[in-house]
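Here the complex is missing a single protein chain, while all its other protein chains stay put.
Letters A and B mark the chains in the order given here, with residues in each chain numbered from 1 onward.
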Amino acid sequence: MQWRRFEERLFRVLMITASLIVLMFLGMIVMTILIRGVPAMNLAMITQTPKGGFYLGKEGGILNAIAGSLCLAGGATFLSFVISLPVVLYLNVYARKNAPFSAFARFSFDVLWGVPSIVYGAFGFTLMLFLGLRASLLGGIIAVSFLILPMMTRAMDEVVRMMPEELLTASYALGATRLETAFRVVIRQALPGILTAVLIAFGRGIGDAASVIFTAGFSDYIPTSLMQPAATLPLAIFFQMGTPFPEVQERAYASALILTVIILAICLISRLLTRRHRRHVIK
Amino acid sequence: MTFDSHIRVQDLNVFYGKQQALCGITVDIPDKKITAIIGPSGCGKTTLLKSFNRLLEPIDGVRISGKVVVDGENIYGTGVDVTRVRQKMGLLSQKPYPLPMSIYNNVAYGPRIHGIRKRKDLDEIVEHNLKIASLWGEVKSRLHAPASALSIGQQQRLCLARGLAVQPQIILGDEPTSALDPCSSRHIEERFRDLKNRYTIVIVTHILRQARRLADYVLFMYLGELIEHGPADQIFSDPREEMTREYIRGVIS
Partner (left out) sequence: MMVLSRLFKDRLACGVMKTLTVFSSLLVFLIILGLFLRSRPILAIKPLSDLLFSTSWHPMRGEFGFWPFITGTLWVTCTAVVIAVPLCLLTAIYLSEYAPAWIREWTAPLIDLLAGIPSVIYGIWGVLTIVPFVKNHLAPLFGCYSSGYSVLAGGSVLAVMIFPVIIHITVGIFQTLPHELREASWALGATHWQTVKHVVLRRAMPGIFAAIVLGFSRAFGETMAVLMVAGNVARVPGSVFDAAYPLPALIANNYGEMLSVPLYDSALLFASLILLAVVLVFNVISRLILIRIERRVR
């Protein structure tokens, strides 16, 4: 009898400790970035591109990387979205409910979701060689869009699948075609989920380094065309960390702070969006 | 006709969040008799039943006030061991939920967690209780087969054996035959009639005929309130309240 009481109490303590440890790591990571990043931060970091000798400690900022990342992630998110949305609409509106092909497609996306980003980078690189492209913004966009495609599709699919079937039947009963139903009913109903999926994919795309290391190159300038190499925030951080100069390493922390702030902002915005748009959604 | 009471409920109120599920219930459940709780859907029958073995507490946002006194002790008092309370009561749910183990282990689960380890003792307990549930003959050759392989009627009898194995004093049945075919239902009802002499039985049922067949004492509930209660033959032949009369006649569904 006594053992039961003891066991219950022991595991309760262990469980709460474990949960606190997990949350503590989150706190630690954010704190570390804040503590090291804030002192190193200044306005020049976000408004200037690297001047000569930036990597040796001279002036400049990482505007090249900020702009490059935003363009790259933006382009990749757009490209993925253009593919994801039709796929999700097809799977949920056009295809039969439990068609084996749909199951295969969903399974395929689930498996793709687990593929490491470096593999997408390597594949992107292969594709670029095949197409005769050099390391460029376009190359990076292609590689990252492959990376975030499964994630975006899966997230959107989860949301659209939860839609009650009666909504679809109601629309068809009024004489609408599947296309019209898809765009006027499904998207409106699932809009918050779709937006969240897009935002999360954007967040992943902007933070990933391994997929752009081969494909986007690096540059000290803000990219003006798709064919130019582009700097990205994660790579900028990585290179700055890798130098032996402490001043440059400090800048790496500031860059990390910028990236973290962007990610946190995305998370926050997607939460707020979901909450606001829930009003129009029929349960 | 006076009955000894086994469970005394005193001013029991139960809230699910803001919604009140039970309003000021005060009643005595008679000892070693079958008590049936009847009433339309959503009237709080299951809530009342589950308040007896403190299965309401795990629900998020539930608030309970009042007293439920069993054998002289308020089971909601401070410092009361909830597992001991639950051991005193066996529960038979609407749908049988065999645990994910063999038939043998399902029945042995209760005794094991309460400390009985010896194989011989467990064997005896398993056989004894399966016999009471009149399942022994059908399963004695495959005690270590998974319980999920049994038919639904057999599963319900297994759950009865499982519940009896912890030696409760009170058996609670939450619409115990509503998921079963007529033949299995009859089995379970016969078991209850046999067990009545040794256990206090409280069943929730929406089958009036079942209540008529089995009950010695009846509680009629409506929208969380206890409208009327009394000996079965009195309730069924000459109820005092208008609502009870209408329910029994089939007006309130």
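The rule is short, and it goes like this: contacts are C-beta pairs under 8 Å (C-beta built on N, C-alpha and C of every residue); 3 or more make two chains touch, one makes a residue touch a chain.
Quick caveat: nothing in here was measured; it's all calculated off a predicted structure.
*Asks:* Which shown chains does the hidden chain touch?
*Replies:* When the entire complex is considered, the left-out chain reaches A, B.
*Asks:* Considering the complete complex, identify which of B:Val70, B:Met89, B:Leu195 or B:Leu219 is in touch with the unshown chain.
*Replies:* Final answer for the missing-chain contact: B:Met89.
*Asks:* Quick one: which of A:Val87, A:Leu133, A:Leu167 or A:Ile187 touches the chain that's been left out?
*Replies:* Answer from the full complex: A:Val87 touches the omitted chain.
*Asks:* One chain is left out of this view; which of A:Leu70, A:Ile187, A:Ile200 or A:Leu273 touches it in the full complex?
*Replies:* Counting the whole complex, the residue in contact with the absent chain is A:Ile200.
*Asks:* One chain is left out of this view; which of A:Leu133, A:Leu167 or A:Ala210 touches it in the full complex?
*Replies:* Reading the full complex, the residue touching the unseen chain is A:Ala210.
*Asks:* Give me the chain A residues in contact with the hidden chain, please.
*Replies:* Its contact residues with the unshown chain are 4-5, 7-8, 11-12, 14-19, 21-23, 25-26, 28-29, 32-33, 36, 83, 86-87, 89-91, 94, 104-105, 107-112, 114-123, 125-127, 129-130, 146, 149, 153, 177-180, 182, 200, 203-204, 206-210, 213-214, 234, 237-238, 241, 252-253, 256, 259-260, 263-264, 266-267, 271.
*Asks:* Residues of chain B in contact with the chain that isn't shown?
*Replies:* Answer for chain B: residues 53, 55, 58, 60-61, 83-84, 86-87, 89-91, 93, 95, 97, 99-101, 109-110, 113-114, 159, 162-163, 166 touch the chain left out.
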